[in-house]
Each structure stands twice: as C-alpha cells, then as structure tokens.
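Please read through the structure below; I'll follow up with questions.
What you see is the complex with one protein chain gone and the rest in place.
Up next, chain A:
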Amino acid sequence: MQFFIEVLLGGLLSGVMYSFVALGFVLIYKASGVFNFAQGAMVFAAALSFVGFQNLGLSFPLALLAAFTTMVALGILTERVVLRPLVNQPPITLFMATIGLSYVIEGLAQGFWGANVRGLELGVDDVPVQWLMDSTGIGVSSFDLFGAGVAAVLVALLALFFQYTRIGRALRAVADDHQAALSIGIPLQTIWRIVWAVAGFVALVAGLIWGARNGVSFSLTFTALKALPVLILGGFTSIPGAIVGGLIIGSTEKLAEVYLGEYVGGGIDSWFPYMMALTFLLIRPEGLFGEKHIDRV
C-alpha cells in the first residue's frame, strides 16, 4: 500500500509538471482559437534565454526580467508578423503557421544562445523530503512540492486575471466570438498581443521548472508532447482542466507503467496517456472542463 501511495503521489506531482506546459496551450486557444504548436519551442526559448542572460552575468531577478521581456517581445512580434496577416483565415491556416513558428523560434534561440546544454539551478533540491521519508517511508521530492506550489500560485493568478480584470474579460469575449468582440470595440490585435505575452510568461515558468529538473537543452521542446493528452482530457479552453487533466494523466501513466508495464514489455508511459485521452474523447469529446460547442444547423 505504501508503495502504491508513493507511485500515486509521484504521478500526481509529475502531472503538475505537464500542466505547466498545457496551460500555455490553453491560454492561446482560449483567446484566439489557435492551437499553438510552437508552445514547446517557447518553453525552450524562455529557459535558454534565462540561462543565457545569467551566463552574461545578470543576477537571478534581472535574468528573469530579461527573459520575461524577451518572451513578451516574442509574443508581440508573433502577433505582428505571423497572426495579423492571417486574421479571418481558417484555424488550420493559423495552426500551420504555428508549426513554422516553432522551427523559427528553435532556430533563433539556438542561433543566438548556442546549442550547448546548460544546467539551471532554482535553489530547491530535488531530493526526498527527509521528515516524510523518516515518518512514513514515502519519498516525495521537495522540488516536486515546490513545483506544485508554483502551479497553484500561477493558476490562482491566471484565474484572477481572467475573472476580475477588464483585459481578462475582454480576452474571454474575444475567445467567445471574434466578430462580436470587435463590434463592441474590443481591440483584437491588442488582446492577441497580451495573450501571447502571457503565454510567453507561462512558457518561462514551465521552462524554469523543467529546465531545473532536466537541464536546459533542445529536448525541452519535447515537453509539449506530454501536454497534449492533458489538453485532450482537460479540455482546450479550461485552466482548471489543464491542472486536473495533468493530475489524472500523471497519476494513471505512472500507475500503469509500474503495475502493468512489465506485462507488456515496459516503456508504456509514452503511449498510455494518449490511449487514455482518446478513450476519454469517445465519451466526452469536449474534455472534462471544455465548453460544449453547439452549432445552429
């Protein structure tokens, strides 16, 4: 039982890590209906910029500020150069544009900061919490707990932003209907700039957490793969959905790998979450918290 609890807890905390990346997808999809394929590249570029600025001699807060500014600039530039010319184009066109964008971001980041793999320290040890280990025998990493805390704060901030600020309400209006939002004077381009900048900030947080866990390298772009089943499960438009979806995917993939893996050759955590998400799609296509879309025929 103790081992089961440890696997479950570990899975839940891993799920929080997936949610960080999923949040970036949700933000952009919610506000613009664009599935941003470049989110993984943004996570990589954000973490690489932060470490790059640190290597230039900037202190932690200054490097954070510089990386944040970079991501905001990238968001604004994306709106200006990629999205604005494609207003009113079909969603698939915007999606294809973000595929191209991902290559551009990856190339620019590596071209500017170099391809070297770097370490990233946030000052939180990734070791088991000793008192918990001594009293229960269950190993839970202090870094994972830190990650969960950061996720909680981030979700609370985003929820407050969307619910209680004027810009947040405008974002929701744009998400519901571009044309209607424009007709009542909501500036679409400004809203898109803001949402891409916020997605850049979320990418920076995700990049810092994942970078501190595995190092800052090109492989950070792969974190997007972990977020996709989370999105399918939690819904593409729900911030709480990204968190709950992450928790479900994280815990079930770990339990499946540990208890079923050996019977099917192991290494199932790459496809099990997708299988689960697809099964879930059959039952609830809009995801757990996604908005049910009803079209007038």
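Criterion: contacts are C-beta pairs under 8 Å (C-beta built on N, C-alpha and C of every residue); 3 or more make two chains touch, one makes a residue touch a chain; residues count from 1.
One rule holds for everything that comes next: contacts and distances are computed from a predicted model.
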Name of the absent chain as recorded in UniProt (options "Formylmethanofuran dehydrogenase", "Multicomponent K+:H+ antiporter subunit A", "ABC transporter substrate-binding protein" or "Phosphocarrier protein HPr"): "ABC transporter substrate-binding protein"
Residue of A:F25, A:F143, A:F201 or A:F236 in touch with the missing chain, whole complex considered: A:F143
Touch criterion as defined above, residue of A:G114, A:P187 or A:P285 at the omitted chain: A:G114
For chain A, the residues touching the chain missing from this view: 3, 6-7, 10-11, 14, 17, 107, 110, 114-121, 126-128, 139, 141, 143, 210, 213-219, 221-223, 226, 253-254, 257-258, 261, 265-271
